[in-house]
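Following this message is one structure expressed as structure tokens.
Here the complex is missing a single protein chain, while all its other protein chains stay put.
The block that comes next holds subunit A.
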Amino acid sequence: MARHVVGPATEIGPGERRMVELDGKKIVLFNLGGEFFALADRCPHQGASLSQGTSMAVIDSNCPGEYGYARAGEIVRCPWHAWEFDIRTGKSRFDPRRMKVRAFPACVEKGEALQLQAETFPVSIEEDYVVVEI
């Protein structure tokens, strides 16, 4: 796996996402309350761009008529057929075992530690940067 410095962490605010291309792969980055997650930007169903999808909460239920609501904004819905995917894992909500979108490790690191690895833009040592491994 190669590590890619995507950009300053402050450029993708909480609740926002950004599509990036790394090694020819389209990747969508999500900021969930300061934590970053990276998914392949291609729905496993018919290839739509998940970065164009809306976000929603995890809605689940133990019993008909009861609605659980948690983790607001942590599910992305494909813009074409509205399949739900968990941003943290890439697993679909309707069949998490068999239907999932590929997830890649993402993290935030200090510019200081990354100076030699930034490929396309200057990295300042004071800032935090989003790093994705693909």
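Simple rule for what comes next: a residue touches a chain if its C-beta (ideal position, glycine included) is under 8 Å from a C-beta of that chain, and two chains touch if they have at least 3 such contacts; residues count from 1.
One rule holds in what follows: contacts and distances are computed from a predicted model.
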The complex's invisible chain, by UniProt name, from "Phosphate transport system permease protein", "Amidohydrolase", "Sarcosine oxidase subunit beta family protein" or "Negative regulator of RcsB-dependent stress response": "Amidohydrolase"
Identified contact with the non-displayed chain, of A:Gly34, A:Gly47 or A:Gly68: A:Gly68
Missing-partner contacts on subunit A, residue numbers: 56, 59-68, 81-84, 93-95
